[in-house]
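Only one protein chain is missing from this complex, and each of the others stays in its spot.
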Amino acid sequence: MRRLRMGMIGGGPGAFIGPVHRFAAELDREIELVAGVFSSDADRSRAAADQYLIDPSRAYGDLAKMLQAEKARPDGIDFVSVVTPNHNHLPSARAALEAGFPVISDKPMTATLAEAQELAGVVKAAGLPFGLTYTYTGYPLVREMKARIAAGALGSLRKVVVEYPQGWLSQPAEGKQAEWRVDPERAGAGGCIGDIGVHAFNLAEFVTGEKVTRLFADLAAVVPGRLLDDDCSVLLRFANGARGVLLASQIEVGELNGLRIRCYGDKGGMSWKQEEPNSFTFHHLDGRTEIIRAGDASLGELATSRTRTPGGHPEGYLEAFANIYRDFAAVLRGEDASCLPRLDEGLRSMAFIDTAVRASAAEAGWVDLTV
Amino acid sequence: MRRLRMGMIGGGPGAFIGPVHRFAAELDREIELVAGVFSSDADRSRAAADQYLIDPSRAYGDLAKMLQAEKARPDGIDFVSVVTPNHNHLPSARAALEAGFPVISDKPMTATLAEAQELAGVVKAAGLPFGLTYTYTGYPLVREMKARIAAGALGSLRKVVVEYPQGWLSQPAEGKQAEWRVDPERAGAGGCIGDIGVHAFNLAEFVTGEKVTRLFADLAAVVPGRLLDDDCSVLLRFANGARGVLLASQIEVGELNGLRIRCYGDKGGMSWKQEEPNSFTFHHLDGRTEIIRAGDASLGELATSRTRTPGGHPEGYLEAFANIYRDFAAVLRGEDASCLPRLDEGLRSMAFIDTAVRASAAEAGWVDLTV
Amino acid sequence: MRRLRMGMIGGGPGAFIGPVHRFAAELDREIELVAGVFSSDADRSRAAADQYLIDPSRAYGDLAKMLQAEKARPDGIDFVSVVTPNHNHLPSARAALEAGFPVISDKPMTATLAEAQELAGVVKAAGLPFGLTYTYTGYPLVREMKARIAAGALGSLRKVVVEYPQGWLSQPAEGKQAEWRVDPERAGAGGCIGDIGVHAFNLAEFVTGEKVTRLFADLAAVVPGRLLDDDCSVLLRFANGARGVLLASQIEVGELNGLRIRCYGDKGGMSWKQEEPNSFTFHHLDGRTEIIRAGDASLGELATSRTRTPGGHPEGYLEAFANIYRDFAAVLRGEDASCLPRLDEGLRSMAFIDTAVRASAAEAGWVDLTV
Partner (left out) sequence: MRRLRMGMIGGGPGAFIGPVHRFAAELDREIELVAGVFSSDADRSRAAADQYLIDPSRAYGDLAKMLQAEKARPDGIDFVSVVTPNHNHLPSARAALEAGFPVISDKPMTATLAEAQELAGVVKAAGLPFGLTYTYTGYPLVREMKARIAAGALGSLRKVVVEYPQGWLSQPAEGKQAEWRVDPERAGAGGCIGDIGVHAFNLAEFVTGEKVTRLFADLAAVVPGRLLDDDCSVLLRFANGARGVLLASQIEVGELNGLRIRCYGDKGGMSWKQEEPNSFTFHHLDGRTEIIRAGDASLGELATSRTRTPGGHPEGYLEAFANIYRDFAAVLRGEDASCLPRLDEGLRSMAFIDTAVRASAAEAGWVDLTV
């Protein structure tokens, strides 16, 4: 087995998420970052190459050039990773796919639902693998919950509460990282809902295996002068009739990255939180409360195959992110990777953002979520 | 100072809340339970007197009889405590007030809003003290939060999330305790919303000092065959424009009594949970996170005056409950007790239940909360 | 059943532990405080009576007088509670016992081992009930651990770690509460070891059912100028060969009342901490981790008979303390109360203090603990 070669689009100087993709892609040594259009400014792109410690001759300032040049090399890239702001997801992914390169992209899939539908067409036409880094579904214990719920551990699902509190946008003086995220031109129509609400939505569907069919959304731009929402409360209905609550906020002072989910059925309940990701709580109907921990003998294949350390040696965000890349590498090799977020997850998420933003703006009450 | 003498209405054999009121009333020795109509069955009432270790000759089977007999004694009761199911709150409190006795009553104030308004008239006509045992406002750390928020610790309030998860009604086979709570005849129009949602509502207004002015309610009877709601999601708007989320559920398997509240302003955030009530977290805008603990030197009078043990010696539910009685005793003695829940809190809570139940049933969208 | 009448010795103005004994004794209404020698100064004793809201004519300034007067009354006290500093435990208890009154005393039993042995003789001669308020054995979950370990849940005991960190004596400027505790004349030979180490010792033997037979002690007076130990590290051997570690300190800045215990056998492990007393963790040999919570259906009689609230409604220190008084009341009524700490626990604890202090001072290495 040889290492797969990755070309990155985006992730230039000052970006947070570029290095994270690099860490994640390379952690298991199945993938190697070898080229990139880290910036549309060729000098800045080369500066990034220096930081990534890759060959500066493979730092491009132009996407078309990279695709062409890498295609021509015998050791050229095998796939492309898109880590730009949202509005560049579609053009970047389209160019790569049309040039014959599989694509893994940061979430959300695109800036708008229409773009996502367009991209879906491109993906299907290309017939190439497409993946999305919904990081939090990469946590082994999240996958264990999914497996147990699918196997009936909670009985019939009744209730889901998924929350994603952050506080870093509680003030108007946004820093560099925040800048594009609060700009409708680059982020798309959703602010908080598209940045983190969509993670919560994806996580809820991933863990429970149930699809959201209706929603009520109340989105607000709380910080004076902000153009996009920074606080979201969304009520959900799932296909099986279960109820859900999805809360996401970026103005809750002091909250860091507090994604958490609780699921209840008629036979039990489970809860997990991202900031302490190596265990979850499992309540049984008979009153027993178990803590399921990474490393436990009872864990199934979905979790153990994506765990790198023994119990008690905490894994974190980068390892979860790496699991998404590992799934993607498996797909590129023709193996199965049932947990990899792909087109369907991407389209559903974009429909979620779009529906929530429009329903909230129109004060439309309960609306259907259709994809 | 002499001990005040209390007569109880309700709290007969098998009741959970009667003994709790007794513990709470007597903890500080300012009040003594001496009489009661523990049941409308005189034999059962006497059996309860045996359990409470009070004089059996003062266990009555009839309220009018108790009020008359106790009034005639030189050592007769000073006030009445109403601990019956909701539908008996109004007649019990009215009879007592009209006989000249101050009343402290379990929450919610009555079974319906109309009854509450009627009772409010009786209270005003009688000109006697009236209190409600919104227990959770009795926790010293909750009062500390209230005091700090009132003093500006959070700046301008932006967001409140108050949750009250329970799991004990997740199955249809309800036991004794649950029985009247799921019966519209005795509980009133609200199930979960009236039993625990109302605590969450009261706590949110108490801690923040802001009033709810609008709400969106989604109430459900999840367990098959149940007549009253057992799961509630309510979105809130406060008078100052702050947003709120109020979640209450009795079908979340494994949750015990997980009331918790998080409040955020433009200068900070605070969070507290009832199951570990002796501390709260305080996030400052500059990134500092403090744990404020019972016994800390920084605590103010509202908290320290209602704390009985040094830091690290946990106080719990009974002590919080006792603080409500201590407030009530203070009022009876003509002292100040700014935290005691009274008519206003009672009426607002009943309006909350009534509005939420009707709005949810009508799928009415956002509605005003008026009292 | 009538309420038992209690006379208190000690607990005058400014004392912390007097009111705690009052709360605890009266919580279940089986006992009533009616008299006391709250201070040897008659005026101060009456001032305390005012605070306790008891009849001032039964506030005495002299123990002999109280015993005589109360004996003569038809409604006189049924027993005596000793809550003085340690050096007064022996004379107080002796006088009460010799006057025919059962005694419950704060711990440690006396100021010195010799006094304890003397008192043991008095108790045996009197043939009257004698109890000690080792508070922490009153927690329902502690009793549940004891019951499960006795039933074999851990298999053969191998290791115990019991820790009692506090920080309130980390500075030399001791306040009122601290004063007698750091004075050898009043506290006895042990400082921290006698104040809190002895709680840890008692808890370890109570929970495990095993007796300590040898120990190695390293006691220190860390704060400059202090005469008694304020920091203790003690290694233990139990009769069955299990090893133990007992740590107690009063100079660990920021620690409140952090008593905790972990027990391991060849089949499992358990851990509990006093500051969150309503649950414990139970590790099974097969890797499962359970949280056992107050209110769980699996709890046994020892725990449920001493629990007053449903699960999730936290009980705390006063309720645990009250359970000791409830045990004592049961004994006075001729019932069984297997958990009540009595002479044997008192003597073993005093031997522990005495042995540890002497062994540490002599740097004697491992020494036997004999009683």
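Per-chain numbering from 1; labels A, B and C assigned in written order.
The rule is short, and it goes like this: a residue touches a chain if its C-beta (ideal position, glycine included) is under 8 Å from a C-beta of that chain, and two chains touch if they have at least 3 such contacts.
Worth saying up front: this structure is predicted, and the values here are computed from it rather than measured.
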Specify the residue from the set C:Phe23, C:Phe38, C:Tyr264 or C:Phe352 that touches the hidden chain.
C:Tyr264
Missing-chain contact, candidates C:Arg3, C:Arg46, C:Lys211 or C:His284, resolves to C:His284
Among listed residues A:Lys71, A:Lys124, A:Arg308 or A:Arg333, the absent chain is touched only by A:Arg308
Of C:Ala204, C:Leu247, C:Ile261 or C:Leu299, the one touching the omitted chain in the full complex:
C:Leu247
Under the stated touch rule, tell me which residues of chain A contact the chain that is not displayed.
1-3, 16, 19-20, 22-23, 26-27, 29-30, 50, 52-53, 166, 168, 177, 255-258, 274-278, 293, 295, 308-319
Residue positions on chain C contacting the omitted chain are 154, 158-159, 161, 163, 165, 167, 170-171, 216, 218, 220, 222, 231, 233, 235, 243, 245, 247, 249, 251-255, 262, 264-269, 281, 283-285, 287, 289, 363, 365-366
In the full complex, which bits of chain B touch the chain not displayed? Write them out.
281, 286-293, 296-298
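The criterion applied here is as follows: only the chains that are shown with their structure count from here on.
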Mean-CA-position distance for chain B and chain A (Å):
43
Could you tell me the distance, in whole angstrom, between the mean C-alpha positions of chain B and chain C?
35
Note: chain C sits from chain A at a C-alpha centroid distance in Å of 55
Scan chain C for residues touching two or more other chains and write them down.
293
